[in-house]
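The complex is shown incomplete by one protein chain, all other protein chains being positioned as in the whole.
By letter and in written order, the chains are A and B; residue numbering begins at 1 in each of them.
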C-alpha cells in the first residue's frame, strides 16, 4: 500500500518550497533530492508567494523563527491555500517560547494545513497550552511508549479532528492520523535523536510525499514518509562501521533514502492501523 | 594550460568574501578551503565593504535573497570595484521571482562583474526576460545538449559581450566565454544535480581561481574552475561504494577537490575551445 506512494514521488517529482531554519536546511535540501523531490528555499515576504506558486508543495518550519520571516510564512501559506497546493507545518520548539507557540497557533488559524508534524511536546503545546519542552526533543515524561499508546493514539486522533488535518507525531513510536484512523509506526532507531534535523528532514520529505500523491491519500502518503525516513534510519545504522558516529550516520540516512524504492519501503515498513 | 591556474591558487591562496545563501554556505566554505582558498562570510551592510576590502575576491550569490542583505551586496560590490578586486555573481533562481530577477539585473547594472555564473535558465532570465525556471535547475527544454550546442555557444558569447564579462553557463555541458572564445567543457556527472549546492560551490571556487590568477586570464581561470569541479565530481563518483548516495557523494567531491593538483586537473580536464 505504501509502495506506490514512493514510486509516485520518484515518477512525478515534487518541487517543494521550504521556509525553514538555517540549522538543518542543507540536510533538508539533500533529503528532498534523495527521495525524488526538489527544493527551493525562499523566505522573503516579497518573493515567497511567487515561489510558492511555481512549486507543488509548501513546507513551513519554525526552527529558527524570526520576525523577518514570519510574514513570508503567512504570505506563502495563503498563496498555497489559494492554489490548492499541499502545505505542511513543522512547529519546531512550539511550547519553548511564546513567539513559537503563538506563531504556530496563528499559522494554524489562518492557513489550512494538510499535515502538522512535530514531536509530542510540540503538538501538546499547540493542543493544550502546556508550555514545557526539552529543547527540540519531546519531553521524556510525554514520550509515546507501549504503555501509554492507546491514550496517545486518542490524543493524536482528537488533535487531527480538531484541526481538520493529518497529525503526525513522531518519536520512539510514530503516530499519523487523520482523526479516524491512526498509523502506529515502529520504524527508526533511537540513535536518530543524536543527529540534528532528522525531524526537519522528515517534514520536508513528507511534504514531497503528499505533494506527489493524491490529496485523498494524504494520510497514507504522510505515513509512507514516516516509514521511509525510519527505514532509512535502520538501513543507515546497519551500514555504520565501528567508530562512525552521528555525523556519518546523518549521511548514511540520506544515502539510504537516495537508494530506496517502493518495494524496499513496502517490505521494510512496520506499522499497524488503529 | 589549466594546470597553473590551480597551482597559482594553491600557492597564492585567495581570501574570498561570500555573501551567499544559508542553504549551501557550509559546503561553499569547505569547497573554498579544499581548493586552496579561504572563506569569510559577512552580509550586514555595515561591515560588508570593510570585509570586502581585506579580501581578494567577492562572491555574490542570491540563493536565499532577502531585503536585509541586498544593500550589503551593493555596498560590497561597489567597494570591490573601487579596489579592483575580482567579483562574481551567481544569480540563483533568477527568473523564478521578480525579486531575484530584478536584484540580479540591478546588481549587473551597478557592479562590474568579472564573471556571471548560472544555469541556462538563470542566464536566459537575465538576458531575454523569460521568467520560467524549474527551481534552481535549468529548464529541461533549455538544457545545453550536443544538438543545440552551436546555438548555445552563440547565446553565451553574445551574453558575455553584452555584459562585458565572462559568462559561465553550467549544466550537462558547460560553456564559459568572454564573448570571443568559448570553452565547451564536458567534465562532471549528471548525479551532481542530485546534490544541493554544487553550483554554489563552483561559484565560490571560481571566485578563488580568478582571484589567484591574473585578470588577463579570467577566462582560462574560470574555465579551470569548471573543469576542476567537474573532475572532482567524476573522481568522487568513482570513489562511491554501493549504497552510498547523494550525502556521501557531496563529501567525496569536496575531498577530491582537496587532493587535486595542477597535473591531475590538466590531465582530467575535457574541453574544446570554440
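Quick note on the criterion: a residue touches a chain if its C-beta (ideal position, glycine included) is under 8 Å from a C-beta of that chain, and two chains touch if they have at least 3 such contacts.
Quick caveat: nothing in here was measured; it's all calculated off a predicted structure.
Contact with the chain that does not appear here is found for just one residue of A:8, A:24 or A:119, A:24.
The chain not shown here touches chain A at positions 21-24, 26-27, 63-68, 93, 96-100, 133-137, 194-197, 243-248, 250-251. In the full complex, the hidden chain is touched by chain B at residues 15, 22, 25-27, 29-30, 33-34, 38-44, 46-47, 50-51, 54-55, 68, 239, 250-259.
Assume only the chains that are shown with their structure count from here on.
Rounded to whole angstrom units, the spacing between the C-alpha centres of chain A and chain B is 33.
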